[in-house]
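To start, the structure under review is shown below, and the notes come after it.
Every protein chain but one is kept in place in this view of the complex.
Moving on to subunit A:
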Amino acid sequence: MDPECARLLPALCAVLADPRQPVADDTCLEKLLDWFKAVTEAGSSLLLLQEHPCLVELLFHALRAQDLSPRTLSFALRLAGVFAAQENCFQHLQQGELLPGLFGEPGPLGAAAWVAPSVRSGWIQGLRSLAQHPSALRFLANSGAVDTIFSLQGDPSLFVASAAGQLLVHILDLAMREPAEGRVCPQAWDWPVCARKIVCHLEDCLRSDAAPRVTQALHVLTTTFGHCHGLWTQGLWVQLSPLVACLLEKDPMPAPHTLVDLLLSVARSSVPSSDPGLWETVAQTLTRLSPTQAGPLAAGILKLQDCPQALRIQAFNVLLQPLACVLEAAAQAPATPGLLEGAAGDPMAVDTLPPSKSACVGLLCSALAHLELLQPLPQRPSPWPQAPLLAATVTILRFCNGSAAPSSEAGGRLCTMLVGCVRVQRAALDFLGVLSQGLGPQELVTQVFAVLLEYLMSPDSSPMVLKKAFQATLRWLLSSAMPPGCCDLEPCAQLVLGELLAMLQKRLCSPCWEVRDSGLEFLTQVTRHWGGQASFRQVLLASELPELTRQLLQDPESYVRASAVAAVGQLSSWGLLAAPSSPEQPAIPQETPLEALLLILTTDSEGFPRRAVMRVFTEWLRDGHAEVAEDPERFVAEVLRAAGKDGDWEVRVQGLELALVFLERLLGPRGSSAVAPPSVTARAMRALCQVQLFEFAFRSLFDCDRPVAQKSCDLLLFLRATATPPGSPQEAGDRPNVASVEAALRRWRAGEQGQPLGELAPEAILAVLRSMDLEALRDTLAKSSDHVERSPQSLLQDMLATVGVLGDNEADCY
């Protein structure tokens, strides 16, 4: 602890102990506690207490004082726990009867303060901190604290109840860790008293008829198997699994969700290696649970690294069941491969779907979501039934838009439940997008595109559904590239693209801005991928899309303008924006895309479009866009001038990114560590001076927004490293006059940014760069902006200062 803090500590303890000066701000106490934790982790707690008796006094005061605020009392309990985490310090406090006082009957436990949840929470957290060594364990066993923890499991405050459960797990782990060392799996009668007590309690709870008690026990066990990895957990499972099995057989099953969590937690632990019976329990549970409850268990099983193949098949069937019902409801031709091959001829039927709309929709959505997460995993079931899944998803989407005809009365009910259901539509479109990763039979792919087109064209698709349909379509188009990675599309996708562009024209005219926005995003993406493809170019140029996109640069909605900027950028990169000039209609001189975007950069009142312009410009410069390539210096100069004045820091950061791209064009890519030859450097420096990049970069260096300054620092470091190799000889007498530059920089640093830098000679720049301690600046910037204010010393000072001016700045929490 530094001397200044040591000096302030007694005063602070006095303040904390004084009920007339309550600490207004909780976060101060939290920070203080963090600091004490850091201090005790770095050194001896005992020494700390001996050096600063005020701390022990504070704890004693907490024990005795009746009028201490719950907040401070809670703090004291947690502080005592932090100190007592070290065994020698624990004994020191134990001798002083402080610990039994604080955590036993005579303390807050029996006092009025106990009604405050924060005090109960502090009591638990204090115990959680100190329970680190055998002495603590004995203390816990003797003080009766464990019984209190049991009762706190049912605390009305959820935070307290949950913390109590976690504390039990921690104590159990601590108790079992010691004797189990080196032994395989101790028997129950070998367990320490404390552990036996907890396990007995858990057994009682599991046998109880009261659902909350069962749930509490299941939570504790779930956490235990999730967090404790000792071999003893296997013994614990052997002990408790019969009780869990009893729960599984009850009708109705108590707390099914928590039971599923427990089984998964056990399955992920080391238990299965010793108890293969677990898999049987899990398999039975899968059959006992309702389809909705079984979904998470099945998904969890399928994510396990190793588990029996039969169980995996069973779990997968649980997830596939709802989709199989859908397929059945739509009476797919018998030729279509079934989803559940094992269950052929089963009376599974659509009747197994829940009868209420919300339950049925929930089941389908969760099945789709689970399968969606499963698809990209390496351990996903194999063979993956790609074709039936595709068929089922397409059928769901058709039920949702009313175009699928059900085959039975039950199917009719399903159809009625799904028609127009946006939730299912979204889930199915997401899953359909994921399914594009695998291939499918041609006729199914045709169906996929057909249903996607239906959704994209339907005026009834909600904006959100439309967005998902666009995303799924793009993924399918990408996966239909033939061969993979190649630009050309399959004839079918080719055909779709034509229809898509026609549809897109209408979507871009939609009165709903979300639709225009996602339409533009889609256009940007397809152009990015197929802008070079002749047939695409032909269809696009024949359509209204380029013109519409250009018009949307003036859209009243800023998000749409931003998307239009991106689309114009992409179209223009591929030369798809040129106005077609026909003999009857000579091309009217229009403003070029570059001019249009520059206008947005300089005049748009919203940040999004301006940021989008900067991204497009950076891309154009990087890719050598024709219009930019004509005169890159002029382009960069103009853009930097505009970005430098922009009020939005992201635009300025993007400006620096553009400057960096320009630098790389002149000096070679970053990270190559090659020093540019002097002739290249000289030419580059002239160009950089010409575009006034330094003025922009130096101003950014002192920008009030840290990311801007950091980016600028990186840029200048790169420049210095490339242009001025370390140790390069400085010719005497050649030193340019940098005084004026340095003076300007000093003023900028002081916040007077008004004065321009003026004309600069490259040599002067290099000299300034060499003289600046950019590394130090980078380190300072790397620290968070409140690093000065975050020191413990400042914390203590603030807390002391706050007292007295209480009430004026209650909301002030740094």
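Definition applied: a residue touches a chain if its C-beta (ideal position, glycine included) is under 8 Å from a C-beta of that chain, and two chains touch if they have at least 3 such contacts; residues count from 1.
Keep in mind that, in the parts below, contacts and distances are computed from a predicted model.
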From "Dolichol-phosphate mannosyltransferase subunit 3", "Integrator complex subunit 9", "glutathione transferase" or "Mitochondrial import receptor subunit TOM5 homolog", the hidden chain's UniProt protein name
"Integrator complex subunit 9"
Among A:Gln505, A:Ser558, A:Thr602 or A:Thr724, contact with the omitted chain is made only by A:Gln505
Return the single residue from A:Gly277, A:Gly402 or A:Pro441 that touches the missing chain.
A:Gly402
Specify the residue from the set A:Gln86, A:Thr395 or A:Ser461 that touches the hidden chain.
A:Ser461
Taking the full complex into account, find the residue in A:Cys415, A:Ala596, A:Leu693 or A:Val708 that is in contact with the omitted chain.
A:Cys415
Touching residue (missing chain; options A:Leu32, A:Ile171, A:Val515 or A:Ala562)
A:Val515
In the whole complex, what residues of subunit A lie against the chain that is missing from view?
402, 404-406, 412-413, 415-416, 419-420, 458-461, 505-507, 509-512, 515, 544, 547-548, 551, 554-557
